[in-house]
Structure formats: structure tokens, C-alpha cells
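For this depiction, one protein chain was excluded, whereas all remaining protein chains were kept in their positions.
On to chain A.
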């Protein structure tokens, strides 16, 4: 399809005998905000890593802006920006230097690079702190900086793997405002994961729910609620994925998550 910017067909990823992603298919339209939801260990981050060339798929076909992440890595890498689930800044560099580093790697030429860095640092309200080392930043500031960095090279697709993990409601709100604005202003396609269902309900135009590596439901939030006869996306999510807590291998952010889960119940 012409206006699909992400096309995934029968994607499977196996780690030895564990099938982390099990024959999933979905499409994301150009300019769409797409939420990829699922319990811990469902296979969200693994899927993102495959779409962004970090992991090779075991099986399946993928197109990212018309290119194949296995055979056309450079083309794919140019087309997206990403905020990883785990932190990925250089703590020993300043905010500005982190962006500068990114700009050089992505070959953003100089007068434009400086301008773009300033514009983005102002956008995420870190311009005044540009010369501070990242190690003195709070979690929310680091997250905002990662968002600015992911946007620096004008990507067509923005992947965000739990961008609001561990942040206070103000910062979360803030971050979703930036992202919605950006989507409206620049028509950038957004692919994100989150465990806060109300966030997905508010910003996503389309939702896919993955559980144990399989996509078990797709549609817009209203459709999913109708399908499960529930009032909120959180209820729909629980109806679809069950109430059982997942005990998949702990990821690096597990402590945070455990804490948050108890808080939530």
C-alpha cells in the first residue's frame, strides 16, 4: 500500500527456543500515531529492535518507508528517530554535545545543525541547561533530551519505547503534548509503547495489542472498547490480556516497573 509507512507481515523472532514475536502482521499509515501495547515480556521492544535494524528477524517481511531493515539498513536508519526503553545518553557529555554528536553521525550539515539543535532544545525546554553534563539531569530532563535528539535529523518515523517510563504526571503530559504537536505540525509518524493505557487512549489513532508474542487485537481505541464492551482502554486491555501478572524474564527496568505496578493496583 502506498500510504503505509510501516508494513510488517508474518514477523517472527526466536531466541533459541523462546518465541518472543510470533507471526505478527500490522501496518502503520503515514502520519498516524500508533500505540503498540502489551504486558511485560509481550515482545514490544523486540519488535521495535527488529524494525529499527538492531536485531535480525527470524522470519517475515518488513518495510520501513519502502526499505528493508535487513538489506537496506542505512536507508532505514535515516528514516527513523528513536527513544529507547532504557536510557541511551552519554552522561559525561553535555546536553548540547549529545545532540551535536547525533547531528554529526546523521550528517546534518553545520549551519542547519546548530539551528536545529537550538530549536529542539528550546522545544523541550532545555536550552538554558544546554551546557550541563547529562549526569546531573533528572529522569524527566533526560527523557526530553532523548526526544529532542531523536528528532534532530527530521525522521519520518519516530519510535518511542515507553517514553514516559518513571516520569511524573506533569512531565508525561508535557511529553505527549510535544509529540502530538509534532505529529500535527510535521506529519511525523509515531510508533510508541506504554503501560499507561490512558496515554494511549488519548493520543493514539490506532492500537495493536500484543501478548505472548502474538497480536490479539487491532483497531482504534473506540473499536477496542466496543469489541470488549468496556469503557476505558485499560479495561479493554485487561479484558483482552487477562489479569494474570507476567513473570517473563526481568528486563533492566524491572524494579521501576514492579514499583509502579504495586502503585497502580
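Just so we're on the same page, a contact is a pair of C-beta atoms (placed from the backbone, for glycine too) under 8 Å apart; a residue touches a chain by one contact, two chains touch by 3 or more; residues count from 1.
One rule holds for everything that comes next: contacts and distances are computed from a predicted model.
This complex has a chain not shown, and the name its UniProt record holds, of "Carbon monoxide dehydrogenase", "Transport permease protein", "FAD-dependent oxidoreductase" or "Chemotaxis protein CheX", is "Transport permease protein". Across A:88, A:115, A:181 or A:227, the residue that sits in touch with the chain not pictured is A:88.
Checked against the hidden chain, the listed residues A:104, A:226 or A:245 yield one contact partner: A:104. Interface residues of chain A facing the missing partner chain: 49, 52-55, 73-75, 77-78, 82, 84, 86-93, 97, 100-102, 104-107, 110, 133, 149.
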